[in-house]
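Data first, discussion second: the structure below is written as structure tokens.
All protein chains of the complex are present and in place, except for one that has been dropped.
After this line comes chain A, so read on.
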């Protein structure tokens, strides 16, 4: 068998294997059996007739969407000799760095546990369970004493770790030379330049209509907006994930956004999904976790203080507390360089049959984590749907923003992409900022780690996240960060301190993201 064919067969085999355990498989089987009653299904041509039936009834489309979803999320199968950790992260030094970082987080959580004498997990007494169930929809009114809790880490702690990443095989000398990177990131990952980005983001070009630009009040809607909305409605009727992903590169009309995102992420709310969410809610009621306090603290510190998001405070608890209990999230660690923290049932240290993950979903929230959920509250009001969308966004995109990996959408690559774009296309600005002790990445890091949530106006943020979904990549975050610096370059050239530079870039709430991106990529003289 030829190498290319065997690669394709392996991919097909893996996808079939994955889908076999899914709800869709069971449904397809049931439908196939049921279709035998139909007159058009003949025994002589059984296979072809059933296939035809699936095509007409829309089941083939559902299968296509599921396959497309698998292809978008899971990396291609690697070499048969490659161990599982290679799939998580191919570079050994990055794996080691991620391992050390995780150890630090675990130590921090353990010391919080022992200092405050609070257990990692506690079964709630029945009275407390009842009380929590009663105020499930208004947990925001609770004012627990969180003063002793501190976030496990903040983005700037994580940045320090990334700055210290070194490839042991990379020789660039101790002294500053042409070969040392001028920015903070010192690892030689491959990042795209503007010509390559123009190719990737071709739909953002000057001659293509965009929502966020060509739907402004001065532009007559007949020129672009009306037609774009009509096409969007057609895409939704067809229920085609791949078409939706292509369509959304030009932005999503507000009225269609919730459905389009659900289609792209292949989320459909079946009774089983609602039941699953209710089960997670029961888990929250039954057990109290230390991470719950971290979540509470994070929501109170970030989303509750935000003018746009404070109204959604209760939703945020309902999503994030359930998220911590969701063991299905564990499967994403197959392609995440991070690993879920492990613990043992008290008194059974070292006995594998009593080993558990903590928290159940393996994700320890950090300062600002709740901002990944907040913007979604504008789109989805039904808790289980909101939950499913957030979970899928997390396992496809957000996890990459706080784990150390060499993936092109990983935070390390995004940082390097940002710095390289700035150095290459705004060298004077970059040099000036360095000279005054204001390394640009120190300012833009927090924007990228949060995918700009809480920094942009919500309508602009949603237009940005449309493109993340459309291109299945987070690289646009780095491009936008560079575009923001380019936009405020004149003011930045006049500042003489880090504090002043930060002040220039403190308020992004008036920015319009699509014009900035378009100008930076397609209209800047290079």
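Note that contacts are C-beta pairs under 8 Å (C-beta built on N, C-alpha and C of every residue); 3 or more make two chains touch, one makes a residue touch a chain; residues count from 1.
Going forward, contacts and distances are computed from a predicted model.
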>> Considering only the chain that is not displayed, what protein name does its UniProt record carry among "Actin-related protein 2/3 complex subunit", "Helix-loop-helix DNA-binding domain", "alanine transaminase" or "Nicolin 1, tubulin polyglutamylase complex subunit"?
In response: "Nicolin 1, tubulin polyglutamylase complex subunit"
> Any idea which of A:406, A:423 or A:473 touches the chain not displayed?
Replying inline: A:406
> Out of A:37, A:114 or A:147, which is the one that touches the chain we can't see?
Replying inline: A:114
> Looking at A:349, A:499 or A:523, which residue reaches the missing chain?
Replying inline: A:349
>> Please identify which residue in A:139, A:189 or A:448 touches the non-displayed chain.
In response: A:189
> Tell me, which residues in chain A touch the chain that this view leaves out?
Replying inline: 1-6, 8-10, 12-14, 16-17, 77-84, 86, 90-92, 103, 106-107, 109-110, 113-114, 119-123, 167, 169, 187-190, 279, 283, 287, 325, 327-328, 330-331, 333-334, 339-347, 349, 353-354, 356-358, 360, 406
